[in-house]
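A protein chain is absent from this complex, but the other protein chains hold their places.
Right, subunit A next:
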Amino acid sequence: MTAALGPVGVGFRSRRRIPVTIVVCLAVLAVALLAVLLGPLLFPDATEQDILSSLMPAGSPGHPLGTDELGRDILALTVAGAASALVGPVCVAVGSMLLGILLGTLAGYERGPLDFAISRWTDLLLALPVLLAAIVVSGVFGGGYWTTVALLILLFSPSDIRIVRAGVLEQAARPYIEAAQMLSLSRWRVMFRHILPNVSSLVITNAMLNVAFALVAFSSLSFLGVGVPPGTADWGRQLTDNRAIMFDNPAAVIVPAVLIIAVACCVNLVGDWLGQRLTRSGGLA
């Protein structure tokens, strides 16, 4: 999360008051971040099985959220699962953002055959159903966690590429870009120093949305048994595994489900707000 939130402190000269909703969202995300960082330290043996204490309801002594079928503590499992649930989506969002910036800027600024090739490539990727492709590829290549991350980067990139390309197309026609061309600046300098900052609000907003989408996609994949191997601490995995004990210990399902929804919503809201701030600070969309 740090990478995506970085720009909050940078580039704004006038510090306006941050809305309460955003403060709450940032707090939720900060707690999630803490869980990612401290989870392994607090609960090093979260996945340790203990058949003797299986299926304890929430509020049991020593197990505030109860245990699952295998006797694993839900609280420990949920905290430890934050890393797996959040790191992947953030990597997907950042990865597809970088891919989108590179290919989208090239396509939008260079135009011509390169634009054609990149645009048809995005069309092809967009035509693929994300989850189906993920299931097939994971099935074929063994479905490791990082294979899934790579695959989702590829599948998420078309939206980034298209958004960046559209933004660059709009900026490239503006006189300040022609002024840069009059100075015979290199194309890389024009693309990445002049145009990119002006489409950054689009890029960052979209990346934040992608974090939320990837979080849900990861959970779905884990739910389908593809993304995260069984036995790993992961929110999506918890949903899959604990479906059967939903009535014995509802917390085992509700807690990770609520966390997925909460984090996805917060990232979305923060992304929206950040996009607006960036737009206003620059004066151009």
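We adopt the following convention: a residue touches a chain if its C-beta (ideal position, glycine included) is under 8 Å from a C-beta of that chain, and two chains touch if they have at least 3 such contacts; residues count from 1.
Criterion: contacts and distances are computed from a predicted model.
Student: Between "Nitric oxide reductase NorE protein", "Fe-S cluster assembly ATPase SufC", "ATP-binding cassette domain-containing protein" or "Heme exporter protein D", choose the name on the UniProt record of the chain that's been left out.
Tutor: In UniProt, the chain that is not shown appears as "ATP-binding cassette domain-containing protein".
Student: Identify the residue among A:Val20, A:Ala127, A:Val140 or A:Met182 that touches the chain left out of the display.
Tutor: Spelled out, the listed residue whose C-beta touches the missing chain is A:Met182.
Student: With the full complex in mind, choose from A:Pro197, A:Pro229 or A:Pro250 the residue touching the hidden chain.
Tutor: Considering all chains, including the one not shown, the answer is A:Pro197.
Student: In the whole complex, what residues of subunit A lie against the chain that is missing from view?
Tutor: 174-176, 178-185, 194, 197-198, 200, 282-284
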